[in-house]
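So, chain A:
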Amino acid sequence: MKENILIIGGGAAGMEAATQLHKMGLNPIIVEKSEALGGHIAQWDRLFPAFHPAKDVVEQMLDNVKDIKTYLNTEVTDIQRNNDGFHAVLSNNETIDAKAVILATGFDVFKAERKQEYGYGIYNNVITSVELEEFFRTGKDERINHPKKIGFVHCVGARDVKVCNTYCSKVCCTTALKQACEIKEVFPDAEVYTFYMDLRMFGLGYEDLYLKSQKDFDVKCVRGRVCEVSEDMDGKIVIKAEDTLFGKPLKMTLDLLVLMCSMEKNKSIDAIQQKLGIANNSDGFMQNKDMYLGMNDTAQEGVFVAGACTAPKSLPDTIGEARSVAVEVYNYLNK
Partner candidate 1 sequence: MNSQIFHPFVLPFVLGMAFVLTYCVVGLLRVIGQLSKDDRKKFWRSLVTPKTAWANIRDIVGDCLFHVKIWKRNPVLGYMHTAIAFGWFMIIVIGHIMLFTLKPLEGVDVEGFPRMFTNFYYPIFFKYFAEETPVFAFLMDFFLLMIISGILIAVVKKIHSKIVGVKRIMHFGFADNMIRFALWTIFPFRLIAEKTNIMAFWWLYSIDLFVFMFMLPFTRYMHIPTEALFILLRHAGLKPREPRKGYALAQIYSCPSCGLCIDACPMSVNDKNSGNTSAYFMKRLRNGDKEESQRIAETCMQCGKCVAVCPVSIESCDIKMSQREAVPYAINSDHSYLDAYESNETSNASVLYFAGCMTQLTPKIMRAMKQIMEAAGEKYEFMDKDGGVCCGRPMLLSGKTVEAQAMMAKNTELIKKSGAKRLVLSCPICYKVFKEEYQLEGIEILHHTQYIDELIKQGKLKVDKNGTNYVYHDPCELGRAFGVYDEPREVIESIGNLRKAKSEKELSICCGGSLGSFKLTQQERDEITANSVNDLMYNNPDEIVTACPLCLKTFARKAPVAVKDIAEVVATNLI
Partner candidate 2 sequence: MIIEGKQKIWADYQKDIPNDHYFYVRSCIRQAFWPGSEVTFLDITRNKLGKDFYENPYHTTCGGIAYHSDTIPQETAMTIIARQFALMHESGYENYVCSCITSFGCYTETLETWHEYPELEAIIRQYLWDSCKKEFAKPKYLAHASDLIYKFRFDIAKQMKFPLVNVKTGKPLKVVEHIGCHYSKMFPSKGFGGAEYPHVLVGMIEAWGGEVVDYPERRHCCGFGFRQYFVQANRGYSESNTHKKFESMEPYEPDLIITNCPGCPYFLDRWQYVIAEQTGKTYGKNGYGIPALTYEEVAGLVMGYDPWDLGLQMHQVAIEPLLEKMGIPYDPKKKYQGLNGKDLGQPMCPSCIKSV
């Protein structure tokens, strides 16, 4: 049996699902809208909690999918259900008939400009966590010029009704402490502060990372949300926050402010999602059938979900879901 499975999205979830389906003897087809596979993780330098190079993981995944049919720079423009599954039209005018569809469309990074008071795009020295990761990867960012004082703001675009995102983005706390350690490695003389609401260090080795950041890297964690950012005469960043553990407002001048941007639902898939009849959940991500036993299923038979399209997820979470979706699809086809 060489059934076609349409996988929309060639990030970690899409690649891993394709790998597993391929091993099961099915014929996965990846449609990726960007020019390369790998998704967000391909832009990442090192992974928490143990500073593992992301490249190693991505290269392994790419190697796994080298024999799998992949469309790059391609989007699904239309999809219809037919008697035997789904008929999809691609932006290059090709069509695919598939027995099942896996939505592995992942997430968008929260646009930091939306949190206007942080002045991203207005103040030179306010950058996002994604840009900092890019700096670690390439060593290039003219805004990062031997900073002496660096601040990290957690929950940018998360747990914040003012930007309509009430959920926790799950990975930012750990990422912030990882990046805080890394920037101390690059600039050992710098003072690094992180402004957190709750430090959610939930996974294996994450608490160790937290301890490491405090003990070995002297990262100073301040509980309180940065609420106002401005620029002083020298172009330095002036922030205001409350140290809620101390019960007093703080004012601090920084050379660099890093915004830990949350994950948001990838909206470029909205039209196809609508055509497939998949609703959004209360956090605005795709609604799966059930949180526990039906996490890969949707309200529509034959349409499956995996990875961060249903909620913010870490890489191990995503890979786990990608593997489980493969099993779900396999069982569905053998029903």
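What we mean here is this: contacts are C-beta pairs under 8 Å (C-beta built on N, C-alpha and C of every residue); 3 or more make two chains touch, one makes a residue touch a chain; residues count from 1.
How were these picked? Simply put, all candidates are chains of the complex that A comes from, given by their letters.
Because the structure is predicted, anything quoted here is derived from the model rather than measured.
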item	value
Touching candidate for chain A, same complex, options 1 or 2	2
Touch list for chain A against partner candidate 2, complex	113, 116-117, 119-124, 228, 230-233, 235, 238
